[in-house]
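Each remark here refers to the structure printed beneath this line.
All protein chains of the complex are present and in place, except for one that has been dropped.
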Amino acid sequence: MTQQPIRFGLIGTGRIGQVHAASIAASPNAALAWVADPFVDGANALAERYGATATADATELIAAGTGAAPQIDAVLIASPTPTHVDLIEASVRAGLPVLCEKPIDLDIARVDALRPLVAELGVPVALGFNRRFDPNHASARARVAAGEIGALEQLIIISRDPAAPPADYIAVSGGIFRDMTIHDFDMARFFAPDIVSVSATGTRAFDPGAREHGDFDTAVVTLETSAGAVITIVNSRHSAVGYDQRIEAFGSGGMLQVGNPLSNTVSVSTAAAVEARPAYPEFFLERYAAAYAAELEEFVKLARGEASTSPTFEDGRAALVLADAAQRSAVEGVAVAVAL
Amino acid sequence: MTQQPIRFGLIGTGRIGQVHAASIAASPNAALAWVADPFVDGANALAERYGATATADATELIAAGTGAAPQIDAVLIASPTPTHVDLIEASVRAGLPVLCEKPIDLDIARVDALRPLVAELGVPVALGFNRRFDPNHASARARVAAGEIGALEQLIIISRDPAAPPADYIAVSGGIFRDMTIHDFDMARFFAPDIVSVSATGTRAFDPGAREHGDFDTAVVTLETSAGAVITIVNSRHSAVGYDQRIEAFGSGGMLQVGNPLSNTVSVSTAAAVEARPAYPEFFLERYAAAYAAELEEFVKLARGEASTSPTFEDGRAALVLADAAQRSAVEGVAVAVAL
Amino acid sequence: MTQQPIRFGLIGTGRIGQVHAASIAASPNAALAWVADPFVDGANALAERYGATATADATELIAAGTGAAPQIDAVLIASPTPTHVDLIEASVRAGLPVLCEKPIDLDIARVDALRPLVAELGVPVALGFNRRFDPNHASARARVAAGEIGALEQLIIISRDPAAPPADYIAVSGGIFRDMTIHDFDMARFFAPDIVSVSATGTRAFDPGAREHGDFDTAVVTLETSAGAVITIVNSRHSAVGYDQRIEAFGSGGMLQVGNPLSNTVSVSTAAAVEARPAYPEFFLERYAAAYAAELEEFVKLARGEASTSPTFEDGRAALVLADAAQRSAVEGVAVAVAL
Partner (left out) sequence: MTQQPIRFGLIGTGRIGQVHAASIAASPNAALAWVADPFVDGANALAERYGATATADATELIAAGTGAAPQIDAVLIASPTPTHVDLIEASVRAGLPVLCEKPIDLDIARVDALRPLVAELGVPVALGFNRRFDPNHASARARVAAGEIGALEQLIIISRDPAAPPADYIAVSGGIFRDMTIHDFDMARFFAPDIVSVSATGTRAFDPGAREHGDFDTAVVTLETSAGAVITIVNSRHSAVGYDQRIEAFGSGGMLQVGNPLSNTVSVSTAAAVEARPAYPEFFLERYAAAYAAELEEFVKLARGEASTSPTFEDGRAALVLADAAQRSAVEGVAVAVAL
């Protein structure tokens, strides 16, 4: 491959921004060229580490991708959610392909306002639904698509975070469905995109923060597809057993199950219990490390105009529509029809 | 133990009646004394095999439990559902403890009409929710009750039959929730009795019989408890992998999972796949063989006035209330509050 | 089947004798007619429980199988090992088929002395190698025989008892190879009968009784077959994890593994460890309960002159030859050639 690496402008240098910076640095197909963060120390640190240019101003970063001698080829948005819509707009107006962390926005109206422009300009916009690139989930999905279990009839997605976030975070999160389940909505659509109905139940079983801010800490969402398949998402904001991310795909001819990876392959047996395995990965950075790298490679293809499986702006919007429907369903006790 | 065996009058000699006859014969605490079935050849065959008296008339069987020299001590009702209410009534009026197959009836009005009499007379009535006695489910429930996983927050019950019943059966079954999910409603209550809300989704994914008769072949039910726990039931009328009966109990301190038993402990590895296990049991008679025997022993205790964990008439009614609520929820697209 | 049940004379009423008595009583094809034990209280107790005739004298029992109106059709020998040879001889001279507990004797000379008579008379003699009838081992062996893994090249038999026997027992046991490994030698021959060489290593890792009496508590035996397959037996006199009985059959096309059965299908996950299973069965009575019943049914066929897979006197002799060779190999540090 004699192609030049894609030069990235990275906006946002928090935890997830740092993950992306490392992925970019590790890829032979990508290079980190600019880093922007209003918290300029963060930008400087990353820029120094990877030999990039730092700025406090994302606008400056995007501008560096324009003109006679552009210094970046694509933008990776890892800044706080409320900034996403404006940064996507500025990037695509500058002709720069975008990889944006989920969600696009907590407000579907803002997403829908941006939608025509994205469609019209045709500049690639990918959403950071990294789980699609997890080798385990991806293998199961490919095998379903290949017909290994016949027609898909049921999908069960179990998704539990290790511990509830602080109450302050809950307050601005948009609620469990827009903040946490959003990944599971996309995973549901990864297996069965044509969802027509949403039914959700949420409770406050343990988290004072959820109670304080009218959110749920425990939730189950049922999705119906146009073909009559039923998808079940089971969420909890905490999990004593570690990050719990499993999928069961049940079809007319068999069943595929995605288990949690284990820290290692050792099991222990004693008088009390046998064949006990070591703990699950602590959280998403460990569990989805390979997924972040694969996500980046797939976006590079998208940015180059090659065939790519990157989830798109439309996928980002669809997940938010499902989250809104789930929120309404859980609060009002009704099934909500959706047209994605 | 010097107690005399409980002498049973068995009503109904179909598949499940024969299972109970065999359990009675195998138990040192039970004996089969009378057998009734309008299909008198069936009654005669069982009676001859186990040394009992046969009749075509269940009334005669119940009468044999009265008078100066009663010949039976308890009634086991394994006849078709529409006969259950009348037979329970006749039995308790005769002072005979009853073990009745589920459901009590498909019509909650008939159940509620019988309810005061059962309560007033105080003659024991047990319902045939055999799965409570499965050693696997029972072990999980005991460990939850013992606090091994802290407070129960989520319960997932996966319950799939091997193959859809004939369309003729679907027509009179009362629908998937009253016919099949009823076992899962009871299992839900076995772990968390205090259910306050029901939400259900049903689809027709594959079964022409379900389509023809307005029933569902695929269903997911979400139950909420007063403590904020959420229970998810996943049903299918068919399963290419065999009878699929699993439970996941998720609590604040850990998780217990009940897997399907395997035909044996052999696994095979080849170039194509590794550690493959032999098929699951074909259906309930194999899977729940031990459960039927344990159910009978527990009912014997109930009939003797000893402490017993047999599910009761009230448990039978509660499962039906949940089934009715699920049916309404699935059809109307609303969450349905219940007071059990 | 309109055949009369085989009427058994049972000699020996210890633990294993009681297991066989229960199997006989539970089988529709067998009946317990006579019981003999010099400890006559034991004989009386069993006889009363199952409606048999008791005697202190095994000779009287065998005599009851002769004459114009014989009262037994077969003899089951569950008495102490030193009595086996004489009782087999008396039984076959009386024309009575024999099922004898292993080993035939601790002294190969005595076995070889009896051998011509058994061959000449042709009265069936079966050895109690019950593990052949375990559904797990039997399934693996049938699949190997069916060619599922191609040519068998390696077999690993792991066999560990829960706890070392008392030193007094060790003293008269004939040593670990004749007492414990004997079952594994037969299992080896169940998969690959044609063994040509034996190599054994024994140590005293933990048991004072083994040290005191010059026995081993830990042993590994390597067997070579004429086709170049290698069989490994791993033994321990104790196991903190419970009775440990596993087999791995490795062939040119794949691998079959027989795991330990679990008490139930529940697994538990916590922060410390995940997917932990409940303990293994405590000892052979639980683990091999089904095997004892199947062993009896197969012997009934043998006694009736039908096709039967019961291991024979020759199998019993072969296992002892291997045990002797292992003992010599472990003591002298040489590989020992055998001709079975």
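Order of writing sets the labels: A, B and C. Residues in every chain begin at 1.
FYI, a residue touches a chain if its C-beta (ideal position, glycine included) is under 8 Å from a C-beta of that chain, and two chains touch if they have at least 3 such contacts.
None of these values were measured; they are calculated from a predicted model.
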Touching residue (missing chain; options C:Ser197, C:Ser263 or C:Ser308): C:Ser197
Sole residue of C:Ala26, C:Val172, C:Ala272 or C:Ala335 that reaches the chain not shown, by the stated touch rule: C:Ala335
Which of B:Ala26, B:Val172 or B:Val274 contacts the chain that the document leaves out: B:Val274
On chain C, residues whose C-beta touches the chain left out of the figure: 149-151, 153-154, 156, 158, 160, 197, 199, 201, 203-206, 218-220, 222, 224, 227-230, 232, 234, 236, 238-241, 244, 248, 250-255, 333-335
On chain A, residues whose C-beta touches the chain left out of the figure: 135-136, 139-140, 143, 148-149, 253-261, 263-271, 275, 278
On chain B, residues whose C-beta touches the chain left out of the figure: 240-242, 260, 262, 268-280
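Everything below uses one rule, namely that only the chains that are shown with their structure count from here on.
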Chain at the geometric heart of the assembly (C-alpha centres): B
Chain A and chain B, separation of their C-alpha mean positions in angstrom: 42
Length of the line joining the C-alpha centres of chain A and chain C, rounded to whole Å: 59
Euclidean distance of C-alpha centroids - chain B vs chain C, Å: 41
For chain A, residues that touch 2 or more chains besides their own: 240-241
